[in-house]
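Apart from one protein chain that is not included, each protein chain of the complex appears where it belongs.
Labels run A and B following the written order; every chain starts at residue 1.
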Amino acid sequence: MKVFADILDTVRRCGPVVHCITNYVTVNDCANIILAAGGSPIMADDVAEVEDIVALSQALVINIGTLNSRTVEAMLAAGRRANSLGRPVVLDPVGAGASALRNDTLQRLLQEVRFTAIKGNISEIGFLTGEDAKARGVDAEGASLVTEGNLKEAASMARRLSESTGAVVVVSGAIDIVAHADGVWTVRNGHPLMARITGSGCMSAAIIGCCLGVLPAEAPQACLCAVSSMGVAGEIAAENMANAGGGTGSFRALLLDAMSMLDGPFLTCRADVKYM
Amino acid sequence: MKVFADILDTVRRCGPVVHCITNYVTVNDCANIILAAGGSPIMADDVAEVEDIVALSQALVINIGTLNSRTVEAMLAAGRRANSLGRPVVLDPVGAGASALRNDTLQRLLQEVRFTAIKGNISEIGFLTGEDAKARGVDAEGASLVTEGNLKEAASMARRLSESTGAVVVVSGAIDIVAHADGVWTVRNGHPLMARITGSGCMSAAIIGCCLGVLPAEAPQACLCAVSSMGVAGEIAAENMANAGGGTGSFRALLLDAMSMLDGPFLTCRADVKYM
Partner (left out) sequence: MKVFADILDTVRRCGPVVHCITNYVTVNDCANIILAAGGSPIMADDVAEVEDIVALSQALVINIGTLNSRTVEAMLAAGRRANSLGRPVVLDPVGAGASALRNDTLQRLLQEVRFTAIKGNISEIGFLTGEDAKARGVDAEGASLVTEGNLKEAASMARRLSESTGAVVVVSGAIDIVAHADGVWTVRNGHPLMARITGSGCMSAAIIGCCLGVLPAEAPQACLCAVSSMGVAGEIAAENMANAGGGTGSFRALLLDAMSMLDGPFLTCRADVKYM
């Protein structure tokens, strides 16, 4: 099992190309965080080209944040192609439960594509397991967060979704959960300010793509590294912001700064990962 | 009539979900400014889901900045649904007058949707009242600004549009105008640097959505609070930038910073609102 410093180092040396079919709200943040981590982003969402683009890439990230009838077909085609090429595929089910279109699309995606990792907040993951969860704004806090109070329930929900899909399931929140047949881990990194900017979750999925791109055979470890990296970068950003006295606009830039300068051994030390 | 500090506080406590059908140029800025103000953004523009999304939201913002045949239908469906649910709807007629597509779309929107607020620069508002105004780049300065020189003319134009549509009409510029059957107000807040970044106007409309989301029954007051908030945030950002010696890239981050840390009582004091 590789330590996180080694995974991060491999991302930087290999520069995995990560194909994102993602929403237009945070697409720039996703591209910049992939570059900051050492990967190489490529965004393409037309059904006429996604199969070509997947073939050039080491990982595919599908984010349904601003899906439409045109891009849904591209997601399906890209996902199937990635499966046939053996490339890892990440699903970020943004706003699952918020509309029939999103729900139907998720059903089709889960039927037609084998995902390596699925990352969502507790309400999104809850929806995918068939549990009744209320969707709010996609950046919603509060009811959508994993905390010490609902940790066990969230963990077993994540494990069920992992068992039914075969994917590593990542539940993001104040505490992050990474669940797999091999076990369930918690990651206690990150900072509340991450929920006050748009894109933290989308960027996390993009970094999962980066790590899976260089470590496809060890998906749980790759997800743990990605989630910890984002969390530790958030902590560093918050610490640097405390010095600067800034708000959310500064935090956003400092988060990219922190990822772009993240020290491998520091990440290994600071990552707070526990087997449940 | 609520003071601005109370409205801002309500936004922060209630976290209104604001559904934006907006352009892909400044959509990230809109999401971040809504979060900075305390709201919860959700972006969705497919006709197959906008009615579901509107039903989850406290306000709808329609911005025609990069409209296309697909999203126009979504705007109409979302607007009608918001009307039937009694949710406030904001129109940002970006680039009104610049193309037949924009003009025809605006005509359809105004015929089929009842807007709670319409916000544009003087050339956009002029176009909606049927006056001949030349459209330039959507971030154009100069002829598109309200100044002391054309203030009266702009105010009466805004009032006419308010009378014909029933909406509160906000004309943005060096001086902002908020017009309604109840009266016309000026807001003398803001900073010239706001016109040197893209998205100031779009963010202003997004914040109008936030304030209307918590104060739908007092639309003029909600609009005044939103416009003042953006203006005061711009002033704070410019002051902080003067210390840092920055340019427009820094200003953009500092504007989000200022909104995310805006103090309610400070806003109440600093807002320069006058009844005309």
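The definition used in the following text is that a residue touches a chain if its C-beta (ideal position, glycine included) is under 8 Å from a C-beta of that chain, and two chains touch if they have at least 3 such contacts.
What you see is a predicted model; the values in this text were computed from it and never measured.
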Self-check item: Which of B:108, B:160 or B:196 contacts the chain that the document leaves out
Solution: B:196
Quiz item: At which residues does chain B meet the chain that is not included here?
Solution: 23-26, 28-29, 65-70, 95, 98-102, 135-142, 196-199, 246-250, 252-253
Practice problem: Could I get the residues of chain A that touch the absent chain, sorted low to high? | Solution: 15, 17-18, 24, 27-28, 31-32, 35-36, 39-46, 48-49, 52-53, 56-57, 70, 252-261
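To be clear about the criterion, only the chains that are shown with their structure count from here on.
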Quiz item: When the centre of a chain is set as the mean of its C-alpha atoms, what distance in Å lies between chain A and chain B?
Solution: 32
